[in-house]
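Structure record follows, encoded as structure tokens.
Of the protein chains in this complex, all but one are displayed in their positions.
Entry: chain A
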Amino acid sequence: MPLYETVMQEKPPIVLDIGNAYTKLGFAAEAYPRKIIPTEVVLTTTGETKRLFDYVATEQLYDQIVDFLQTIFFKHLLVSPKERKFVVVENIFGQSVIRETLARALFIHFDVSSVLFVPAHLIALSTLAVPTGLVVDIGYSETTVMPVFSGVQIMSAFKDQSYGSSAVHDEIKRQLLATGVKESLLTPSVLEDIKIRTCFVTSFERAQAKPDKETTPVPNVDYAICDDDAVISIAGSVRETVYELMFEQNNERDSLPHLILRAILDCSMDVRCALVESIFVIGGGAMVMGLMARLKAELQHLLANDSYYAERFHGDLQFKFYNTIGKQNFTAWLGGALCGATDLIQTRSLSKETYLRNEHVPDWSNLCDNRHGG
């Protein structure tokens, strides 16, 4: 690269959203990620593919992150990470060991010039240009609910549950095994494909009517597994009911609608009404057919019929939803790309010099970083 190019032209920051299942990567000020790749590393020693966050020792995690970032930079983004600015979209309640290790890999191994960590829920809301919203992120390993009011995350009202796409995969597997499908056929990629292509969230009426009334069954699908030359039949009931685990009615009262309502109730009274009218569902798990309609029906139903909520919510409430620009699975990334396009990347980033001084990423939950006046 000629000298003038590197000196004169500001290189666009790289925006990374490393999810549990898929990683979204691209450049700031672009309207969609360059690539969406599985968060997996191919081990150089044995050649097997492994999930990035499966690790035993921190050293191993570091090696895996370095390998993973190496493929991102040299196979997908085709830019040298040296002296570049980064925006990393992070889970605000993510493990600090992952965060620290990622920062160490970026700063020490790849010599990047600065990293801006942005919280996923807040930054996803920025794609709407609204300051208030109840952000529901349906990810791979968990579903999280974070109310945001006037650009401030209400941490005390944060809710999460472990049903995400991986729970749906397990449910598909369980139901298919019960119908007598061989377990060896149901690899994770096959399960994901079955989920994406055949399953949907059923309507509220059908879900309610299920136990007593006979309904017309959903047509079965013959699914061909390419690798094994086998055809399995996926029953209509499987297609219809695998997502029910998000809406399960039980005494725990921890289904998705309950989670949303409880998060709203945990906020102070003045913001509740605004949150009810601004629900924003993001994440790859939100892309399934029928989810929004079902969620709305469930919420309205609970509000009207559940005595606990009826006591606490007053007035004629109508749940309102935002539509994402772009697809739900990269909304958080998109927020990062917007953030990276502004001057914030200069003022708010963690620079290399600051990091190298004590090799620590400032964290909101760490008292050392939260003290006023240092």
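Basically, a residue touches a chain if its C-beta (ideal position, glycine included) is under 8 Å from a C-beta of that chain, and two chains touch if they have at least 3 such contacts; residues count from 1.
Following the convention adopted for this analysis, contacts and distances are computed from a predicted model.
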Chain excluded from display, named as in UniProt, from "Dynactin subunit 4", "RNA polymerase II transcription factor B subunit 2", "WGS project CCBQ000000000 data, contig 00102" or "Ribosomal RNA-processing protein 42": "Dynactin subunit 4"
Option touching the unshown chain, where A:V79, A:A230 or A:L265 are the choices: A:V79
Residue of A:F53, A:F93, A:F158 or A:F321 in touch with the missing chain, whole complex considered: A:F321
Contact residue for the chain not shown (choose from A:A178, A:I196 or A:A304): A:I196
Hidden partner chain, touching residue among A:T127, A:Q161, A:S255 or A:S349: A:T127
Residues belonging to chain A that touch the chain removed from view: 1, 5, 22, 24, 29-37, 44-45, 59, 63, 66, 70, 73-74, 76-80, 82, 108-109, 111, 126-130, 192-193, 196-198, 200-203, 206, 216, 218-224, 277-279, 287, 289-290, 292-296, 318-323, 325-327, 329-330, 334, 338-339, 341-344, 347, 352
